[in-house]
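Every protein chain but one is kept in place in this view of the complex.
In order of appearance the chains are A, B and C, and numbering begins at 1 in each one.
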Amino acid sequence: MNLEPGLAHYLVVSAALFALGLLGLITRRNAVQALMGVELMLNSANINLVAFNRFGTGGIDGQVFGTFVIVVAAAEVAVALALVLTLYRARRTPNLDAATSLRG
Amino acid sequence: MTASAFVFWVLATIVLGSAAVVVLSRSLINSAFALLATFAGVAGFYVLLGADFLAAVQFLVYVGGILILLVFGVMLTHRIQDLDLRAEARQLVPGLFVAAGVFALLTAVATRTPWAQGPGRELSATTADIGRAFLGKYLLPFEAASILLLVALIGAALIVRKREDA
Amino acid sequence: MDALLESLARSLPEVIVCLGLLLVVVLDAAGGSARRAIPSLSILTLLLALGAAFRDGGAPVATWSGMLAADPLSTLLRSLVLLGALLVLLAFDLGRSRELKGLGLGEFHALVLAVTFACLLLAGANDLVMVYLALEMVSIPSYVLVAYLKRDPRSNEAALKYLLFGAASSGAMLYGLSFVYGLAGTTSIPGVSAALAGGLPAASTFGLWLSALLVFAGFGFKVAAVPFHFWCPDAYEGAPTPVAAFLSVVPKTAGFAVMLRFCYEALSLQRGGPLALVEIVDWPQVLMWISVATMTLGNVAALTQTNMKRLLAYSSIAHAGYVMMGVVAMSEDGGRGVLVYLFTYVLMNLGAFGVVAAIHGADGTFDLRDYAGLHRRQPLLALAMAVFLLSLMGLPPFVGFFGKFYVFAAVIAHGPEYYWYAAVGAVNAAVAAYYYFRVMRAMVVDVEAAETPAMAVGGREALALAALAAFNLLPTLAWGRVDEWTRAAMVLLPR
Partner (left out) sequence: MDALLRLFSLIPGWDQNVPAWASITLAGLVAAGLCLGFMSLGPVGYVYVERKIAGFMQDRLGPMRVGPWGLLQTIADTIKLLFKEAIFPAAVHKVMFVVAPCLVVTGAFMGFAVLPFSPTWQAADLDVGAFYVIAIGSLSTVGLIMAGWASNNKYALFGAMRSAAQIVSYEIPAVMSLIVVVMIAGSLSLQAIVGEQAGGLHNWFLWKFFPLNVIAFLVFFTATLAECNRTPFDIPEAESELVAGFHTEYSGFFFAMFFLAEYTEMFVASAMAAVLFLGGFAAPIPALQTVGGFDIGPVWLIAKAWALVFVHMWLRWTLPRLRVDQLMHVAWKVLLPISLFLIVVVGGLLTWPATANGFPWDRWVGWLLSALLFVYLATTAARAWRWHARQVREAVA
């Protein structure tokens, strides 16, 4: 096994991070923890972007893309936490199972 | 094993280990603080990949912003005296299978695919380049992102505001 | 500097909407009597932007250093987006809405303009960065709009579900986009296309497949395609009706815009003639199955709904399946089918939601069973609803027919191997007819005269609905213009 980190190493780590994020998103009942799963997914995609930028054709595009991803994540989390807080106010629990008013 | 390889494996262990804690821990607050290690580890990856500016952004926004927001979210949605906040999981076993499948699939793609080859970006300072990109090639997304932040600010304030004003 | 000025000139609609948005925010913050100007200001903004979008007729170029494409396709799609947003603001009497009573309207208009702005960007997005950013810019204000009803916890829950689904699918899409970037070494869509046209080693097929699938997750979420549709009925039910109407047309149009551009430009090759598949990745096959599943599931689920908003939500899912037929056809005609369908869908779906909102405004109900005797209580409303439903069904004199006609024709023209696909579509249309007729039957069912007080509908709403009903018929008379318009729009592909 080649220990020297190359592109594939980063991609595998990012794949594992993505899988963990997905696991958190689909198995956690708590909305905040589901959000943490989402953040892990976004981080994993960002690792990909930066790694491709480093080992690929150069330029700076991947890193700029990554910056935009971070900005979007911040905006998304702000709105998401506002929603979780409101859910908590109405139901006194942040668990998604409690959100049952809608037939889904 | 060179120094960078050593750092890589240490970081990979930190990132994946803490991410596993984030996802699997039964205590919500442990998850939240494990996320700190994940974010910091990812920032370490960025440094290792020569993206110093992005690493600083990651630290500033993820650790200084998003993580603190999430911790606030945890604290505000629980009775604060409970030290161990239980967060139950549902369908953990099927979830594990799905995640393992996704991981296998992505790993297969990651290792088998011949990615675009090129000279790569040598490890050099990126701040000036990123600044030029923001105000040059990426001017439109840069400005659009500011609109996005404004709207998210308005929206979040609107949602949590208790008072219904006419 | 000249490039910047040209970009600004070609993006005049975006600039106008953006300035309007900022002005609305400022006026809302100023408070007092300034707030009363907001509704007219946003309508004026959209009108101006629509005018600017119509006037844009320059040569197809990539503006903003390749971020946006200013070509006839984006012009037409931007016009559709603006038309949808404008009709939402005109057709719904927000000030008198029962749902929105007591909630400030300043933020509402700001958010609608923000979504519209993002949809305009999405309609022309020509770079993966722009695709991702614009898609999220559509999503985030949409979550807030769904959560607008503060007194109703369902609104908040719907928004939370919408957000979690959205975050998951956009995360998946981002991962796919990062793979595309890794494969092509560039984020620009023409660049991706060029890289793929250069011929990739066979080993990358699997990677490309997976990337395409992941990217489709994001697009599928925006257009509410199965299996990314779960948010849709909940979000429509929890959201205020005008928001549901808005979400069902404007972001959907933008979602199809980006899907069309990504599929036809990045994932297809044009070797001097008709579109060809890139390498061995048979994405139309994937989209076809998604499309079949979407229309079937949407229609079947709609059969048993009694809440009108949920019914229209499932119907809108089914319609997404039809629109996708045009993308799957992978031809110029298919692309035109998508455009025509989207155009007609704006007119008919907004009308249907408008009637639902009007009835809720008068009676406070979304339940289909309460529609009984509508033809007696408010004959004009019933008539308008009948027009919209027949149009949604796809019956000939109404515009809805043309949408279906174009996409089915495009699919059939593709060759015998798609005949069964068209047949599935046709069966689905028949199933859909059943539940649309169910609504109509409910409206004309007679109930005791004592239970049928006349229903009061605001003058503005009546006018808007009458106009929309007329628009469901009128274009038929001058179809040549519409046909020509869409034909001109699909000349984008020479690169």
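As a convention for this text, a contact is a pair of C-beta atoms (placed from the backbone, for glycine too) under 8 Å apart; a residue touches a chain by one contact, two chains touch by 3 or more.
What you are looking at is a predicted structure, and each value in this text was computed from that prediction instead of being measured.
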{"item": "Touched by the hidden chain, restricted to displayed chains", "value": "B"}
{"item": "Contact residue for the chain not shown (choose from B:Val71, B:Val98 or B:Val160)", "value": "B:Val71"}
{"item": "In chain B, positions touching the absent partner", "value": "3, 29, 33, 36, 52-53, 56-57, 59-60, 63-65, 67-68, 71-72, 75, 80-81, 83, 125-128"}
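As a working rule, only the chains that are shown with their structure count from here on.
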{"item": "Centroid spacing, where centroids are CA-atom means, of chain A and chain B in whole angstrom", "value": "6"}
{"item": "Between chain C and chain A, distance of the C-alpha-averaged centres to the nearest whole Å", "value": "27"}
{"item": "Centre distance in Å when chain B and chain C are each reduced to the mean of their C-alpha atoms", "value": "31"}
{"item": "Sequence positions of chain C contacting 2 or more other chains", "value": "129, 133, 136, 140, 143-144, 147, 150, 156, 159, 175, 179, 182, 185"}
{"item": "Multi-chain contact residues (two or more partners), chain B", "value": "106, 115-116, 118, 138, 141, 145, 148, 151-152, 155-156, 159"}
{"item": "Contact footprint of chain B on chain A as seen in their complex", "value": "3-5, 7-24, 26-30, 32-33, 35-37, 39-40, 43, 46-47, 50-61, 63-64, 66-68, 70-79, 81-86, 88, 93-95, 97"}
{"item": "Chain A residues touching chain C - in the complex, by the definition given at the top", "value": "18, 21-22, 25, 31, 34-35, 38, 41-42, 44-46, 48-49, 52, 56-57, 61-62, 64-65, 68-69, 72, 75-76, 79-80, 83-84, 86-87, 90-91, 96, 99-104"}
{"item": "Contacting residues of chain C [partner chain A, same complex]", "value": "128-129, 132-133, 136, 139-140, 143-144, 147, 150, 153-154, 156-161, 163-164, 167-168, 171-172, 174-175, 177-179, 181-182, 185-187, 230, 233-234, 237-238, 310"}
